[in-house]
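Comments concern the structure below.
Certain chains of the assembly are absent from this excerpt, and the rest are unmoved.
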């Protein structure tokens, strides 16, 4: 149902934006035992976990800071005039249970949580956490058949292993997801790849397996419209996931992240890229790698939630199309 | 009812302390329309308002940051072994409605909120906000008869007016409260007063009206036990309010506040002072003047919530005695 008042964010006229217990975008908190859980169309879920981080940790604190800053988001998109909160029922589903001491246990808990989300027909918008989070999320929502993905990132996250054979880090989720048949590599597009390389094996493997990798330099030689036209053509109208690593954006705009690379997207470019997702058959999305200890000011989280709102508008259109 | 599982904080074993929507001390959020509101003994209330601040603003952001840091508080006091969450039913009552654009309207909204709290038999623990907040709170809960107060602060907040006659600032609440008959000045004790003075008229007025003012220098010449023995004797066993301005603590420990004064309490001293409130007939308390923009790290808020827990234990004993 559209325009359900229960699913309206708290208005700034009722309670100023700096006030109140901070839920994502001031939406109602509807966990799985809530009596309105059956009416949720899009569930925003925090996954406060950085167990896959190989260098600078802290993304486990991401959902908390993102919730705080998200209370400054208003109701309507300034260009498309989409009001996602009116178009579909959005809710904060709380944080997915995790175990900071045990990687495998956490992976299983996250997968179970997202299987449940999927079984309820809810489209998830995830706030990480580090990028390894995407793997158990995909295990939860893409277990039926491989899905496509549009992936904004400075890094491919297609590495094979770290530290002498360790398979699960925030640099490997999509290699695993392709190996496990969760992603169809021919329907995967990666945009924004840059930064010094170990040896390039990740890019070679990706391209050999059919992944479309658009590096920052290739991006810069085209218009945003052309880049996204190509991306849209590759994923087509089949189910597609969106993964947005905040480090695709230049660290001047988003310094609070574990693996910054200079020469990245401006926020303006990031906005224009995401707005071109409109009409795709989006089945879920994540925004990951906001690391609050590396930006106590909250400026990075503000970029993060601003991008989450951009993505949410695209998810709302997709859900609306499917309804 | 004691040990009601509904009123237990979320355990760190179930959800790590950095996870989840942050309510005060991970307690359930029970606003006035919640069906368990009738069972609340102590309600923690945010008043996100700094409309009385004459110099460095930002205390309006206090409740949000205090909630965030409060998730690191555990269940039991290390010295007294009091478990307030087991002893009585505690809840986060959300933030009191305020109007950042209108001082008088806000004063009325806060008073109305606290009248309701009082009428429900709930003992309020308030998180400010600047110190002017205490005035409408007292109007709400002390309207029947003047109450006593133990007041920890670097400043008396007994000034008459600012800026050519303006009567309502964070430097004047207790002058107003005494004038309005909300506080019985003969049962008011102020501890920790220090800092350069305008002219000392506030102290003179206070003493002339019967307020007991223990300056930092007078405090330092006595034992904490003696200071608090005197304070306890002054307030006696009649209804007493506790007001704790974070700036009573030295700015090395709590820099995030609007009007710091050097030479203040250590946190250790503050803890020992508050622990001597045990057994008094406490009817409410506040902790005010945490200003997050002046300490983005959250260290000051951590001091603040640690002191809130100390005070909460004392309130729980008082409520338990009254029950």
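Letters are used for the chains, namely A and B, taken in the order the chains are written, and counting of residues starts over at 1 for each.
Here, contacts are C-beta pairs under 8 Å (C-beta built on N, C-alpha and C of every residue); 3 or more make two chains touch, one makes a residue touch a chain.
Note that the structure is predicted; figures quoted are calculated from it, not measured.
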One sequence, 2 chains in place; the complete complex in the file has a copy number of 6
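Keep this in mind: only the chains that are shown with their structure count from here on.
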In whole angstrom, how far does the Cα centroid of chain A sit from the Cα centroid of chain B? 40
Name, in rising order, each residue of chain B that touches chain A in their complex. 14-16, 18-23, 29, 46, 48, 60-61, 63-64, 67-68, 92, 94-95, 97-98, 100, 296-298
